[in-house]
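Omission of a single protein chain aside, the complex is shown with its protein chains in their original locations.
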Amino acid sequence: MSVIYGWLDEYFWGATVVLKVFGVSLVMAVLFGLIGSAAKLSGNRIAGILAGGYTVVFRGTPELLVILIIYFGSAITLTTVSQAFDPDIQFIDIPPFWAGALAIALVVGAYMTETFRGAFLGVDYGQIEAARALGISNFKTFIYVRMPQMWRLALPNFGNHMLSLMKDTALISVIGLEEIVFVAEIATTVTVKPFTMYAVVAVIYLAITTVLTLAVAGMEKYANRHLETSR
Amino acid sequence: MGEEARVPIIVLEKVCKFFGQFQALKDIDLVVNKGERVVVCGPSGSGKSTMIRCINRLEEHNNGRIVVNGHELTGNLRDVNAVRREVGMVFQSFNLFPHLRVVDNLMLAQKLVRNRGKAEARERAMHLLERVKIPEQAGKWPSQLSGGQQQRVAIARALCMDPAIMLFDEPTSALDPEMISEVLDVMIDLAQEGMTMVVVTHEMGFARSVADAVVFMDAGEIVESNPPAEFFQNPRNERTRLFLSQILSH
Partner (left out) sequence: MTFDVFLILNSIPTMIEGLGITLKLLFLSTVIGLALAVVTLLMRLSGHWLLTWPAMFYIYIFRGTPILVQIFIIYHGLPQFEFIREGVLWPLLREPFGCCVVALSLNAGAYVSEILRGGVLGVDRGLHEAGKALGLSTPHRFIYITTPIAVRLAIPAYSNDFISMLKATALASTVTLMDMTGVARTIVAKTFAPYEIFIAAAIVYLCFTWTFQRGFGLLERYMSRYVKKDA
């Protein structure tokens, strides 16, 4: 066990990278999900087709492949473009952090598109009519009637997507992001204790996903507090 | 029915039932003789369902004694299914098996519990579907039937097992008004054939015409138990009177 101590620093920094990449791509994924669901519900045919294509492609392609396409694709593009200006340039890439964050956000955003769409449609139309009948403006109806309920309906799936996103961060090590799987790889070559080193990674992920699960459960309880029966 | 034919088939003595701290049944005493029809009524939450569910052990009572058709229902009952196959039950929500066609709903337990062959089970099933007057629905899925038809299938399904006793828990409460009588008609037929029946219902017309006794429950207790004539004309207890005035006013 003592072999781990020498690497604690690296694991710690690796873990902060995991959390950062998670935070960044969560924001992007929610954004993609909101845009996608808005496009699907807009009634505009072109927007609907684009959003439909987006969800089909990104839910049906392996995450690893998406990461590889975004990272190597953008690197080739950037290199060719910049070589046109300065022929001495050898290789330019988007940092793995951003390429990876974007890639997993695109995938999870596709799943969130469906979740948000379902949540939107799940709010009982009678309530929207009731709000109108009370003379509440469309905008205020959206903020005060629809949003709070959408959130509650979307939460269980949203929590699962968040967990998938967290676990997908491990894939970014494949394009060289220096997070915990990467740390374990390096540590293994030095210590020749692969099981120990990867087990640490598993434990870190388990700890993070446990906290996330508990947080989502807490939010669900809060969101459903008005539904609790009084018996 | 002559005096000498009075054979007790269901006996409840000082039966108590708790859900956690909450006491749903308080010292229930009830005797039903062979061939008798007992109607149970009372406000919602008074323990009617709990009581009849104790009779086929869908609930286990905590205290007191229950004897059903000679089987003592105790904590270490060896074969609960031996009791259940002699007691048929009809639920408020029908509970037909949705993935089996009507005739297969009637055949399943015959094959598995009564060990009847396919042909025999089918014959018995069709016979009972005729008795409840819907043989033409045999090949349909339950979801394709009206509520009244589904409840009649449920009654036929219970009768297929040749039960000695039939329990009904608000069999018509989930039905649209125009379907209630088709189910009650089947139940009246059954009563006239001499089936022992315990029926939880608020259909007072049914109670008047077929019941030997009407039992009124409130807050987990049997408040009053009398023949229908006595029960309706001359309710002894204030709570019974209040309940009757509410229920007969519509």
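Lettered A and B in written order, each chain numbered from 1.
The criterion applied here is as follows: a residue touches a chain if its C-beta (ideal position, glycine included) is under 8 Å from a C-beta of that chain, and two chains touch if they have at least 3 such contacts.
Worth saying up front: this structure is predicted, and the values here are computed from it rather than measured.
Participant: Among B:Thr74, B:Ser93, B:Ser173 or B:Gln246, which one touches the chain that has been omitted from the display?
Facilitator: B:Ser93
Participant: Would you mind spotting which of B:Ser44, B:Ser143 or B:Gln233 touches the chain that isn't drawn?
Facilitator: Checking each option in B:Ser44, B:Ser143 or B:Gln233, the one touching the absent chain turns out to be B:Ser143.
Participant: Among A:Leu65, A:Ile143 or A:Val190, which one is in touch with the chain left out?
Facilitator: From the options A:Leu65, A:Ile143 or A:Val190, the contact with the absent chain belongs to A:Leu65.
Participant: Specify the residue from the set A:Ala51, A:Ala119, A:Leu153 or A:Val181 that touches the hidden chain.
Facilitator: Going through A:Ala51, A:Ala119, A:Leu153 or A:Val181 one by one, A:Val181 is the residue touching the chain not shown.
Participant: Which chain A residues touch the hidden chain?
Facilitator: Contact residues on chain A toward the absent chain are 56-57, 59-66, 68-69, 72-73, 75-77, 80-81, 167-171, 173-174, 181, 184, 188, 192-199, 201-202, 205-206, 209-210, 213.
Participant: Across the whole complex, list the residues on chain B that are touched by the chain not included here.
Facilitator: 56, 58, 81-82, 84-85, 87-89, 91, 93, 95-99, 101, 108-109, 112-113, 141-144, 154, 157-158, 161
Here is the rule we go by: only the chains that are shown with their structure count from here on.
Participant: With chain centres defined as C-alpha means, what is the inter-centre distance between chain A and chain B in Å?
Facilitator: 55
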